[in-house]
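Heads up, one of the protein chains got dropped from this complex, but the rest are sitting where they should.
Up next, chain A:
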């Protein structure tokens, strides 16, 4: 099983983090820091596997990583996965990103992070591999893109959320739900 997928750049700035096993927020940060520390000091021509990260699962777990230009793609997996298979999987994932973004670069991961998540979701689901066929993945992602376009995309979500609340059929809802203070700041993203 894949326990976590971490993508960070050469300076250790996380670009995409996905955990398939529950870890508390601060633990996640620690795992990212430790992983970066382990991976970044290795030469480019040593092997792509390493053991010794102490945070996820102990001895039954390996880091399998690949370094592309400015980004490290690190998969934390347990012993039930084939090492070379995972390397191929990273390659498939990156090639898919490349297809979807046309010459993918770090900035794509920053500005289209929702899209990256959709793509990853079509490759890995709940820690298991869903699909390895690139064309199939791209096709699925495109269906979703089309649907999302008809919805107006992520950037339109807050406005619609407000209108949704206004239009809500309140008597149907129990009135005394206290959700506490939720402050969600949505960054202004360019529309897709």
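Operating definition for what follows: a contact is a pair of C-beta atoms (placed from the backbone, for glycine too) under 8 Å apart; a residue touches a chain by one contact, two chains touch by 3 or more; residues count from 1.
Note that in this section contacts and distances are computed from a predicted model.
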item	value
Undepicted complex member, UniProt protein name, chosen from "Zinc transporter 6", "AP-3 complex subunit beta", "Adaptor related protein complex 2 subunit alpha 1" or "ATP synthase subunit b"	"Adaptor related protein complex 2 subunit alpha 1"
Of A:30, A:70 or A:144, the residue in touch with the unshown chain	A:144
Residues in chain A touching the chain absent from view	22, 42-43, 45-52, 58-59, 80, 82-85, 87-89, 91-92, 114, 117-118, 121, 125-136, 140, 143-144, 147-148, 151-154, 157, 160-161, 163-164, 167-169, 179
